[in-house]
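Here's the structure, in structure tokens; my notes come after.
With one protein chain withheld, the remaining protein chains of the complex are depicted in position.
The chains carry the letters A and B, assigned in the order they are written, with residues numbered from 1 in each.
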Amino acid sequence: MALTLAQIESRVDTEGRRPWWSFLRRHPLLVIGGVLLVIMALVALAAPWIAPYSPIDMKVLQRLQAPSAAHLFGTDAMGRDVFSRVLWGGRVSLIVGISVSLLATSIGVLIGMVAGFSRMADALIMRVMDSMMAIPGILLAVALMALLRASIETVVIAIAVPEIPRVVRLVRSVVLVIREQPYVQAAEAIGTRFHWILLRHVLPNAVTPLIVQGTFISASAVLFEAYLSFLGAGTPPEIPSWGNMMAEGRAVVQLAFNIILFPGIFLGLTVLSINLLGDGLRDMLDPKIARRL
Amino acid sequence: MTSTAARDPIAGIGSRDPIVQIDDLKVWFANRDGIIRAVDGVSFDLQRGETLGLVGESGCGKSVTAMTMLQLIPSPPSVIAGGSIRYNGADLLKFDEERMRTIRGNEISMIFQDPMTSLNPVLTVGEQIAETAVLHRKLGRRAARELAVEMLHKVNIPEPQRRADEYPHQFSGGMRQRAMIAAALACNPKVLIADEPTTALDVTIQAQIIELMLDLKREFGTSIIMITHDLGVVAETCARVVVMYAGRKVEEAAAGELFSAPLHPYTQGLLLATPRLETAPGTRRADRPRLAEIPGMVPTLKGELKGCSFAPRCHKATAICRESAPKLEDRGNGHIVSCFNCGSA
Partner (left out) sequence: MFYVFKRILAVIPVLGIVAVIVFLLMHLSPGDPAALIAGDTASSADVERVRHLLGLDRPLLEQFFSWLWRLLQGDLGVSVFTGLPVTTMIGQRIEPTLCLTLLTITFAVVLAVPMGIVAAWKAGTWIDRTLMALAVMAFSLPVFLIGYLFIFGFSIKLAWLPVQGFHSLREGFGPFIKHLILPALSGGLVYMALIARMTRATMLEVLGEDYIRTARARGVGNQRLLLRHALKNAAVPIVTTIGLGIALLLGGVIITESVFAIPGIGRLTVDSVLRHDYPVIQGIVLVVAAVYVFINLAIDLLYTVLDPRIRY
């Protein structure tokens, strides 16, 4: 539909001034995702203070109660307050999300650098990465958990490992591209030390896509923790996590859907906010994406 | 002939049989920073059977004018702020999409600058040429293919039967441009708009393409609008020339007159800036005349312009030039120019 002249004239900003809320308009995803995430994180961090009950306190006489004033989200099969458990569960998801992202990114960066700088190592490394990517992430994580005793640390490792190949690919491609640049070749030619090249030229170019990818990895990690727990191979049952709660809720899904629903909503919102944040970061940091009106 | 006040005093020399009449066309673009007046009140006619040159630097609005003729510019962010484009009397700007489709490729065709990217890489060349025939002439597949082969033959592509089944990446740059011309002329349009058809090609190929276009024009009788910033191409092909600057027409004249007696300082500057091969052999480099340059840069087209748009760069600018915009006037022989201070160089 064609624009009319009046519509154009009404859209034009007054010259020069960029009010702060124009940032909001230009990067809506980033702002929404960021704000939502901050809220979820604050809620999770504040759990010890705002949760009305202890998350592990079992009151068997009050099991499977529907949501009420006393128990906002009801109680679960062992009489524990679902609301408190949801709040505490957020901490597990936060920890898992951040740890997996950091772990996978740091290992991935190391391996990726090696692959980018050493032709010989590259061939082998990339084959291994391709093979790792041929195994569905959940399957690999599950297989790893089968070997390890369940704890938050092992869950983090099991989820991080399948994410490493993608980071490696990214870092490697950045290294390869940057190495071909004339200014890097010039630097090498005059004898610049290797680690200097790395720091000054390669890393700065890799930081932006790594940040975006790291964000998406943590979204994935939060989901994977839920999947692993759901399948019985995740966070040990003593620790309240959203995944655990939903796994336990399976048994009573027809009686008390709230046990699956509420952690699920929180999980969904958290992952959604991280995904939005990631999308927003990518749009903001990538200058090739054309701006829209 | 009398004319309305908004149009040029005289539409052109020679036979007054305009097939396209552009009248006070204004095409503006809206972006977050303001309104860009890419085309700001341009008028000219294309006579039947004539080759008209449309000249100017990048960003002067010539391509936008041409693309607007076929409504190829998406409407946000562009808007037609005024004017009309008449083809055989009917205003193209008022046509809806369906009617425009019957015009595109059929009555008015356009070829573009870069032959490398202008052909679809996953369809054969023959299919792309035949498509116009299928769409507009309702030909069957076999008949359309034969037409495609014939068109390839007309544009001097050897072994047209084999080539029609090949893909664009198997053609060279010059051959691709020929194929584009073939596709554009397949349905024998009355008007061909050529937007920088030779700019992306090697010099020797350029000459071939120009000759091809002139031959085809003789054969089909097409009227051509030749858009270019290369004055050499203009000299070879055009009968009349329109010079544009910053979205407006600044001069219009018969080609010969424009080259021998340019009136607008911008045109004069363009001609002086064209490198020439005429220095006598043996002249030392230090003695060769330097290329004259036009100082400054093309203005961004935002906001209302007070005064002549060329004034900031013009060596003849006077006070009045900065105050009000000059109007287009006929200086005789259909030589139209808008300048307060023009005269001889």
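One rule holds for everything that comes next: a residue touches a chain if its C-beta (ideal position, glycine included) is under 8 Å from a C-beta of that chain, and two chains touch if they have at least 3 such contacts.
Values in this document were obtained by computation on a predicted structure and should not be read as measured data.
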Report task. Decide which residue listed in B:80, B:184 or B:308 touches the omitted chain of the complex. Result -> B:184
Query raised in the report: Of B:102, B:260 or B:333, which sits in contact with the chain we cannot see?
Result: B:102
Report summary line: Answer key for A:121, A:135, A:207 or A:251 versus the chain not shown reads A:135
Requested in this report: Name, in rising order, the residues on subunit B that touch the hidden chain in the full complex.
Outcome: 70, 72, 97, 101-106, 109-110, 112, 114, 117-123, 128, 131-132, 135-136, 167, 169, 180, 183-184
Query raised in the report: When the complex is taken as a whole, what residues of subunit A touch the one chain not shown?
Result: 127-128, 130-140, 142-149, 219, 223, 226-227, 230-233, 246, 253-254, 257, 260-261, 264, 267-269, 271-272, 275-276, 279, 292
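Simple rule for what comes next: only the chains that are shown with their structure count from here on.
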Requested in this report: Indicate the whole-number Å distance between the mean C-alpha point of subunit A and the mean C-alpha point of subunit B.
Outcome: 53
